[in-house]
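Sharing a structure here in structure tokens format.
The complex is shown incomplete by one protein chain, all other protein chains being positioned as in the whole.
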Amino acid sequence: MTQSRTVTEIADYLGGTVRGDGEIRISGLGTLETAGPDTLTFLANPKYASKVAETSAGAVLMAPGGEGYGRTVIEVANPYLGFAKLLALFYTAPHEPLGVLPAAIVDSTAALGTDVTVYPGACIGKNVVVGERTVIYPGAVLYDNVTIGDDCIIHANAVIRERCRLGNRCIIQPGAVIGSDGFGYAPDGTGYFRIPQIGIVVLDDDVEIGANSCIDRAAVEVTRIRRGTKLDNLVQIAHNCEIGEDCMIVSQVGISGSAKIGNHVTLAGQVGVAGHLTIGDNVLVGAQSGVPGSLPANAAYSGTPTMPHKEWLRSSMIMPRLPEMRKTVSSLEKRIAGLEATLKLTAKEN
Amino acid sequence: MTQSRTVTEIADYLGGTVRGDGEIRISGLGTLETAGPDTLTFLANPKYASKVAETSAGAVLMAPGGEGYGRTVIEVANPYLGFAKLLALFYTAPHEPLGVLPAAIVDSTAALGTDVTVYPGACIGKNVVVGERTVIYPGAVLYDNVTIGDDCIIHANAVIRERCRLGNRCIIQPGAVIGSDGFGYAPDGTGYFRIPQIGIVVLDDDVEIGANSCIDRAAVEVTRIRRGTKLDNLVQIAHNCEIGEDCMIVSQVGISGSAKIGNHVTLAGQVGVAGHLTIGDNVLVGAQSGVPGSLPANAAYSGTPTMPHKEWLRSSMIMPRLPEMRKTVSSLEKRIAGLEATLKLTAKEN
Partner (left out) sequence: MTQSRTVTEIADYLGGTVRGDGEIRISGLGTLETAGPDTLTFLANPKYASKVAETSAGAVLMAPGGEGYGRTVIEVANPYLGFAKLLALFYTAPHEPLGVLPAAIVDSTAALGTDVTVYPGACIGKNVVVGERTVIYPGAVLYDNVTIGDDCIIHANAVIRERCRLGNRCIIQPGAVIGSDGFGYAPDGTGYFRIPQIGIVVLDDDVEIGANSCIDRAAVEVTRIRRGTKLDNLVQIAHNCEIGEDCMIVSQVGISGSAKIGNHVTLAGQVGVAGHLTIGDNVLVGAQSGVPGSLPANAAYSGTPTMPHKEWLRSSMIMPRLPEMRKTVSSLEKRIAGLEATLKLTAKEN
């Protein structure tokens, strides 16, 4: 899979600048500690700058102006991003198109783009549309009337229910469920009447969904996740939610029905979000927080219920000291009672 | 799918009363804002009553005595429930029975009721019994000796393990697992000895299980969920639990082993419940709460550990003010020390 390239070729690929010997051949990537002479490494965190002096790497990716300690250097504005791009360049390749493999189950009314791969055991329903180069792994199930764009990857045993739509370059990890019924019931006096969930889910381009995550279809309209947003594993998105662009929704987050999340929002692990609220753009919510109401944009929040993150840091540090504080308050009460008694006595004596 | 009906026909269907023109033909449903002349809408929340004046809907479903602003009205006791029933009437239809489709895998000893549908890629084991009109989607797996009632829907890639039993009208969303092994191990001095989980899961009639939720089989007897209870997505029910009738278990709730939950209980999102406890009927537990012990019936609780909901509301509002309170206590300490010093001085002077 890995093919060697010169330092100059790599610098050109990343739009970077070489300092040192551009003819060195690089055939793989490693860490500052493990990289050898035919290997490239990177320095992203200035904390580790001195390790560059000791690395055996053939070349080091770093920010412009960094100390090279005599090593061959490729300068790029964002070395971490550069390294990620080289990981892709050296160690990954597009999936070779294999067509519809035997034992794949594809309804005759489905329309498959060129160069798709449909593995054995995958099931594709009526009137499904699948774009070019999309790969569908074993056991993935596309219900009737699903539409999927180009260059998508639908991993094993993922399920996309009827009429849901995916854009281009979406990646669905194994076991994820897109379009399960929303959790909607009308109390009928004794039990619950199931409200039909007749809407759909729409994932825009470049959306990625983690393993065993669940996105419920809307009651009557659309549950939507916009371009570039990434969901980690075991995330729950309830019916009628709207999630903006380029959000990061970390593992085990749960978002209740009809919540509206802005762009560039990060929800850390195990956060819970109540329904029918709005979270503004660029909000960051700390792990395990519970969001009971709307959150204004451009700020960080934590806690259950959420408060500004800095307030939470202060408050949560007091938690372990509450018993001591309680004792102090009790002792103050006694001392004040003592003072009050003394003063009354003094007053009488006077 | 939608077939038009007169206002009078709809009123009869719901057991309601017409005020206005019963001959208007309705062919679909909409919101107060979006409904047109051949569309019916509903008013459930009195807050929006004035919007009835502006709606273009052909008819409005509302509670008896509501102001109709000249619109044709159908009066029903519970307009939200009525609307849910009309959603079902207009936009859903029973699944057309398709029989056992090619590439479905059905053991020859399985007994399938009339009018079932078994999709390609579904697997049905030995001695399985499936009731009438039940639909089993692709990739769903029924282990040996499973019994499923009439009119059930088993969605794609759901798994029902050996000997588990489902009643009638159960709905299992995609990827849910019924009957996984309970988490039981006996420490043997160095590691853990696996305790065989030889019990089963029983779901009574009208139970619904959300996508990727897990219900563990009992160690030796039965994990049971009673009639009408609904589970949302990604819920965990441990071995030997008993969940009562008509409960609502919201997404990402986890219930530990041998817990006993009453009837009409609501557990909001991400609640955790400890094992070997009892939660009484009609209890409501707020989102993200942790229930460490039994909870008496007919009350609302929140917090970790749980306390009465109203207490929690007050306590949690103080959390952000703890740093300020701590400062106050420190300053009171100093002021009291000052007062004490002054009084001693005064005492000496006197």
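A few notes on this one:
By written order: A and B. Residues from 1 in each chain.
To be clear about the criterion, contacts are C-beta pairs under 8 Å (C-beta built on N, C-alpha and C of every residue); 3 or more make two chains touch, one makes a residue touch a chain.
Just so we're clear, the structure is a prediction, and the values are computed from it rather than from any experiment.
From the set A:27, A:127, A:251 or A:278, the residue in touch with the chain omitted from the display is A:251, counting the whole complex. Considering the whole complex, the residue from A:75, A:115, A:181 or A:206 that touches the absent chain is A:206. Note on the undisplayed chain: of the listed residues B:86, B:177, B:218 or B:268, the one touching it is B:177. The residue from A:49, A:277 or A:329 that touches the chain not shown here is A:329. With the whole complex as reference, residues 29, 78, 80-81, 84-85, 87-88, 91-92, 103, 119-121, 137-139, 155-157, 171, 173-175, 206, 208, 210-212, 227-228, 230, 232-234, 245-246, 248, 250-252, 269-270, 287-288, 316, 319-320, 322-323, 325-326, 329, 332-333, 336, 339-340, 343, 346-347, 350 of chain A touch the missing chain. Although one chain is not drawn, its touching partners on chain B can still be listed: residues 105, 121, 123, 139, 141, 143, 157, 159, 161, 175, 177, 180-181, 183-196, 198, 212, 214, 216, 220, 234, 236, 238, 252, 254, 256, 270, 272, 274, 290, 303-305, 307, 311-312, 314-315, 318-319, 321-322, 325, 328-329, 332, 335-336, 339, 342-343, 346, 349.
The rule is simple: only the chains that are shown with their structure count from here on.
For the pair chain A and chain B, the distance between mean C-alpha positions equals 26 Å.
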